[in-house]
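Note that this complex is displayed minus one protein chain, with the remaining chains in position.
Per-chain numbering from 1; labels A, B and C assigned in written order.
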Amino acid sequence: MTHAKQILETHPTGSVIEAEVLLACIDACFDCAQSCTACADADLAEDDVTTMIRCIRLCLDCTDVCIATGQVLSRQTEFDPELARPVVQACLQACRTCAEECERHAAHHEHCRICAETCRLCEQTCVGVLALLAV
Amino acid sequence: MTHAKQILETHPTGSVIEAEVLLACIDACFDCAQSCTACADADLAEDDVTTMIRCIRLCLDCTDVCIATGQVLSRQTEFDPELARPVVQACLQACRTCAEECERHAAHHEHCRICAETCRLCEQTCVGVLALLAV
Amino acid sequence: MTHAKQILETHPTGSVIEAEVLLACIDACFDCAQSCTACADADLAEDDVTTMIRCIRLCLDCTDVCIATGQVLSRQTEFDPELARPVVQACLQACRTCAEECERHAAHHEHCRICAETCRLCEQTCVGVLALLAV
Partner (left out) sequence: MTHAKQILETHPTGSVIEAEVLLACIDACFDCAQSCTACADADLAEDDVTTMIRCIRLCLDCTDVCIATGQVLSRQTEFDPELARPVVQACLQACRTCAEECERHAAHHEHCRICAETCRLCEQTCVGVLALLAV
């Protein structure tokens, strides 16, 4: 249980978009950043590390993009939908690409199965935010 | 509820230090990074923003250090306690300094009260990890 | 003078896109991340901080997105143009939005004039990379 909801509810201007959808995405971004960092690291310790190179690379990318997106969405002051939109689109793509690769290893690496799940969850929350930011 | 525990339990080499203590710190680091990002942003929207300058600056620092620490601790492969120790010490100090400032505003800004709480929680989990990394 | 060029030239698979264009964007991303961090901080120290709120917020966003983009583009192994494209598009937008705001303050705050310049440079290098990633 994170403190994102409590902080958001006490923000002077409140949530700029539907709070529930926004919070789901913020929490998913930070959770996914952690999962991808841990999955890339677990890949490095696997015997078949040579077959995990693409997985490692995409997990690292997904971490970086999720951290940036989680931070941008955590800010309500002077929120700019024109900026938030491409940021969330990049996050959606990073999560989708990483999930697709992790799913290919899910049967033999449990951490990839869990990481794929986290990425798919984050991807879905990005879809939710984008629906609210639609032009 | 994050996925940190599930991923850690499926890591090929397992947790390098007591898993419960490690996980508490990892989760607290990412939660604190989000809280501090949101608190700095809420400060910017307050009428008395001119009295919140130190709070904003320390929240930004705390965010940056918590993200780095959460990532370093999420890695179990080739874990190096000599490196982890000063990283967690920096995180402990960032959380403590930020909490002290947020506590000064807790009575009039609810987001500062919550952020201070998150910082103190993260500070405590850093103490826990440092006890396990002690020379 | 950074070491980005030297490292890239010694990468086993080499640069996935035209090296000069890629390097310009990588260097600009990290430079812009630093400028925006410093400009947000300088804004906080200005007497007219209450008129700089939008500038601070956008500088923080631009920092986060530039760091993620600089890291994603620094990776050549298993480079995925479908992922790189929206990341660079988000960076382009973050730089453009931040530059527009900084330019509004350029006449009275020299750090905003310089930061706008850095953002515009980064924006242009993103345009260059996107041209190479075009479908």
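Heads up, the rule we're going with is that contacts are C-beta pairs under 8 Å (C-beta built on N, C-alpha and C of every residue); 3 or more make two chains touch, one makes a residue touch a chain.
As the structure is a prediction and not an experimental result, all values here were calculated from the model.
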Residue among A:L44, A:A106 or A:L132 that touches the chain left out of view: A:L44
Where the missing chain touches chain B, by residue: 53-54, 57-58, 60-61, 64-65, 67-68, 71-72, 75, 77-78, 80, 82-83, 86-87, 89-90, 92-94, 97
Chain A, residues in touch with the chain not shown (by the definition above): 40-41, 44-45, 49-50, 53, 56-57, 60
Chain not shown, touching residues in chain C: 1-4, 6-8, 10-13, 26, 30-31, 33-35, 37-39, 41-42, 44-47, 63, 67, 70-71, 74-78, 109-111, 114-115, 117-118
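By our rule, only the chains that are shown with their structure count from here on.
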Centroid-based (C-alpha) most distant chain relative to chain C: B
Self-contact between copies chain A and chain C, residue sets same or different by half: same
Mean-CA-position distance for chain C and chain B (Å): 27
Overlap residues in chain C, where contacts from two or more other chains coincide: 53, 57, 60
